[in-house]
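A protein chain is absent from this complex, but the other protein chains hold their places.
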């Protein structure tokens, strides 16, 4: 099973509700896409900040999972920080790219950059995952 | 229109998707509830971290809105930080209580405490809202 | 040895450089004071943001230490988040009050409120401590 197959096999309900699609998964980089559906928006037909954070959380957690040591029981997000920089309109697609900041025995720290398809920065998320 | 009516009239699509229900809205305190539906979960029938952050974001933003000065054009979340402390199982209800940390001319800072109905802490969210 | 004596016995060099004075230490609340000396300022004779964060870090870590289980080897800050709300002028005193958000087996989360002596909010710091 490739890392991408592993991630796709997990079938996380909330990631499916938002229709997060993983398109690349290597140990050093996980990429996913999400269409800005009307029901993921706030007023003004723009992606809701909560949908941005939820999308990034799914990608950072997936990246941690494919980097867990064999004897780990799983992972849980212990904290997450988002800076919002720009909007993304209904009907466009947001791309999330997660790269590792730190992969330790007890914790992993991942940073996820969210962009429009044109490469405009939407948000930057840094999250700490506990290795269980 | 009371503050609660004002919040309920806004009809934010992503808050509706998660079925966020506001039950109290005063200038100093906004409270909402959300049922942990199966599609808001991660594996193990536990609320997804992203659903927690998205729920809190809705409550903090609503609290900001009812505190905006009359001449403000709106508000946008510029950053948000979450500490995750405990889980909430599918079928239970999470309660979010937002209280102000700072209400300035240019920014507002709100803190939202998320608990189970039994009062067990699930997460603590601190977010900064820009006054537009 | 009382918790306050324990904290005072630790003699942390960087806390001493800033002359952090602990005045209250109970398991649920640690309070310290720091005079805004000229060399703790930024331009304009106002406390430097870095001095605020450093002060809070000392107080949050001390609070963790007096709450460690007997078999713990120590604690380390794994992440810290500060919101800055107001200034404090050279020559005034800043008071830091740390209260627990979460005290678990693996991590503790503390929140430190920094105020002027008149009670004006200067900053709010939330930090996660790993239990070693």
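Of note:
Which chain is which? They are A, B and C, in the order written, and residues in each are numbered from 1.
Operating definition for what follows: contacts are C-beta pairs under 8 Å (C-beta built on N, C-alpha and C of every residue); 3 or more make two chains touch, one makes a residue touch a chain.
Here the structure is a predicted model, which means the values were calculated and not measured.
Contact with the undisplayed chain is limited, among B:10, B:78 or B:121, to B:78. The omitted chain makes contact with subunit A at the following residues, 81, 83, 85, 101-102, 104, 109, 111, 121, 124, 126, 128. The chain not displayed touches subunit C at residues 10, 12-17, 38-43, 48-51, 53-58, 61, 76-84. Taking the whole complex into account, subunit B touches the unshown chain at residues 78-79, 81, 106-107, 128, 130.
Everything below uses one rule, namely that only the chains that are shown with their structure count from here on.
Taking the mean Cα position of each chain as its centre, A sits at the greatest distance from subunit C. In terms of their C-alpha centroids, the spacing between subunit B and subunit C amounts to 28 Å.
The mean-CA centres of subunit A and subunit B are about 21 angstrom from one another, to the nearest whole unit. For subunit C, residues touching at least two other chains, in rising order: 81, 128.
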